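To start, I am sharing the structure in question, which I have written as structure tokens.
Shown here: the complex without one of its protein chains, the others still in place.
Lettered A and B in written order, each chain numbered from 1.
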Amino acid sequence: MSDARNAILQRLRQGQAQQAKPVEVPLRSPSQVSLEDFCEHLQNAHAQVIHCRPSDWLSTVVQRLASHGTSLACGRSAEGQQLHQAALEQGLNVCWYDEQLDKQQLFDQVDVGFSVAQAGLAATGSLVVETGPDEPRMLSLVPPLSIVLLRRSTLLADFNAYVQQRGDAAMPTNLLLISGPSKTADIQQTLAYGAHGPKELWVLLVNDVEEPA
Amino acid sequence: MTVQNYDPALMAAQVDNDEKAFADLRQRHFKARAKLSLENEQLRGSFLGATDFLQAKRRAVFEDTSELEHLRDRGEAIRQQSLAQLPDLLETLEKNLTANGIQVHWAETAEQACAHVHSILAANNARTVVKGKSMVSEEIELNHYLEKQGIECLESDMGEYLVQLAKEMPSHIIMPAIHKTTAQIARLMHSRAERSDGQPVPYTEDVDELIGNARAILRDKFASADAGISGVNMAIANTGTLCLVENEGNGRMSTTAPPIHIAITGIEKVVADLADVPDLLSLLTRSATGQHISTYFNMISSPRKTGELDGPEQVHLVLVDNGRSRMFNHPQLKPTLQCIRCGACMNHCPVYARIGGHAYGSTYPGPIGQVVTPQMQGLDKQGELVSACTLNGACGEACPVRIPLPKLIRELRHEANSTAPASELDIPGKGSQRHLGEAVVWKGWALAHQYGPVYRSMTWALSRGRSLMPHRLGAWTATRTMPMPAEKSLHELAKAAGIQQQPSGVEDPS
Partner (left out) sequence: MAQQPFTRCRDYPARPQQVYLMGTCLVDSFDPQAGMDAIQFLQHHGVEVLFPQQQSCCGQPAFNSGFDDEARQVARQQLKAFAADIPVVVMMGSCAAMLHCDYARLFEGQPEEAQAKALAARTFEFTEFVDRVLCLPPLPASGERVVLHTSCSARRSMGVAECHQRVLQNSGVEVVEPNRVTECCGFGGTFALKQGDISAAMACDKAEAVAACGVDTLVSADCGCLMNIGGTLAKQGRPIKTRHIASLLRQRQEESL
């Protein structure tokens, strides 16, 4: 209905003619990158932060999952492949998130989804996840337990810092900020977790910054 | 959990009664709705409790007031900058969305917007729809429209889902079921919610269990729905991106799981750049629920690409005008369009806290509703709303983008009583609230206060006639005593005390 389009734009142009120029207000100087803030925000949001190192993150996850006895799905990111391999070796119930896995199965049978974050935002305790072929959208959404890996070196001060870092890079299909497990307070302001998506969020914080000597 | 006096038939009757009471409320005039709500002790408790809670949360998350004021300056500036370029930004947005594979549709009216959504669904043979939260879809009464076309439209935001089950409307733009108690919701879920196997859910008043029951029902729907519909919190022109803010994950579900995603937004929601987004997001979540950030912030820039495993194959955006371009043309009322729909104004409004959302009888309640609704639906139909305000300013003080809400409400009162000829771009129903009685009263008042001698003889008469004052004055004296004029006015006292009127050398203007 291009009639509607033209009529709307025409009315807007008419209104635009009579306006004053608005002011500009600069950004405030960015805050410090605080690992403590990052962890505190996530924990307050009911997420678990699991501190690990590049050398032990795989064993840490696999060990924790072994005691869960649940089924895990991985995407084909480098870390996803490593985890798939390690889980197989430990005899865990693990599958690929690929064409073989249909939507209903994902909803009904997968308990744990694994994702990798591109960055973390300290000021809000947020994980930045860019979706794509190796990073499916639903892995961090549908399974009741969502595990997201974040490298310490990618932690930024806040969302503004991330936007600056991105510059003009093309946007992925979904750019997600995840700051806790799914929740709602729609029943008399009482918080409940796992409204629709994950009931639990584990953040694997891989310390790739200061390797112990 | 065990429940005393468990009686499913009684529960179902109570739920039906709530529905009837709501339907009855809808039929009435604003004053009657307000009165009914004021008399409902439980409702007043719910709203006062909820607004106190939300105010406290907001205060706590903005502990640094200088940061808050700076952010509000930013928020206002970003919104004003965006509006200043609105037609250009909309064209850029359309161009970039289209390049990203998202189809754009324009609607001048609510009816057109609904028709767009319907034709997309019909073209794809979609019969079942899950909806994320969208106030614009409430505004255009989309569910109603689609149901008439035989399309099932299920609300998936927990609050919206409950309100839909109850056959009511949201009473708050962020917390739609804020008016319901846990006990009411427990009865509602047990009486009306249906699992995919057709069974009712067991009765429980435990919030985790209630949410768990709804979760199970809704997850089945996400997996099977033919299409998802969502709102948009911000649209980024230069990247062709739709942004959604939410805590529950139902927004992501609705926009990810079904094969078609239709987003609906008002034309004012566009910003230029990704750089405009972070501070608006921060203002939005902190003002709305006192959260530093919502659980999810989802920026959608394209349908599923080749090689990707999930996400909708089609994404559509319906851009809705429905009176917005008219607001854009009003020099005083244009800031209405700065709104980011955070709900802080209603959380801080003492009138909203007492009468609740349903009393307003409009999609948008509270201060922003009082400003937006008459401009959309006409002052003739919704003009009464603008009188339900003391102009106390609490809303304007809370608004994250500094919309001068009390000023706008006052402007609307002016429009409602205007005698200037109406033009095509005017608010519908301009001048419709002007009643001869009130107009005459103000004319008389102006005469009495315009001329010093007339005014002074009036106050003189008032003080001398104080014993003759009526002891009852309509609404005022129902709960208050009648104020008594003093024996002598200040004018008289000052004169008697020899108080000078003007600096020496300045003439008395009389």
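The criterion applied here is as follows: a residue touches a chain if its C-beta (ideal position, glycine included) is under 8 Å from a C-beta of that chain, and two chains touch if they have at least 3 such contacts.
Because the structure is predicted, anything quoted here is derived from the model rather than measured.
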With the full complex in mind, choose from A:9, A:25 or A:122 the residue touching the hidden chain. A:25
Where chain B meets the left-out chain, the residues are 31, 34-35, 38, 69, 73, 76-77, 350-351, 354-355, 387-394, 396-397, 402, 404, 407, 410, 412-418, 438-439, 442-443, 445-446, 448-452, 455-456, 459, 462-463, 474-486, 488-495, 497, 499-503, 506, 508-510
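Here, only the chains that are shown with their structure count from here on.
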Quick one: report the Å distance separating chain A from chain B, using the average Cα coordinate of each chain. 30
Any idea which chain A residues touch chain B in the complex? 1-2, 4-5, 7-9, 11-16, 18-19, 21-25, 27-28, 41, 45, 75, 97-99, 103-104, 107-108, 123-126, 131-133, 136-138, 141-142, 158-160, 163-164, 166, 171-190, 192, 194-198
Contact footprint of chain A on chain B as seen in their complex: 46, 49-50, 53, 67, 70-71, 73-74, 76-78, 80-81, 83-84, 86-87, 90-91, 105-108, 112, 116, 156-159, 162, 175-178, 180-182, 185, 207-208, 210-212, 215, 218-220, 222-224, 239-241, 247-250, 252-253, 256-257, 267, 274-275, 277-279, 281-282, 289, 292-305, 307-311, 319, 321, 325-326, 328-329, 331, 334, 425
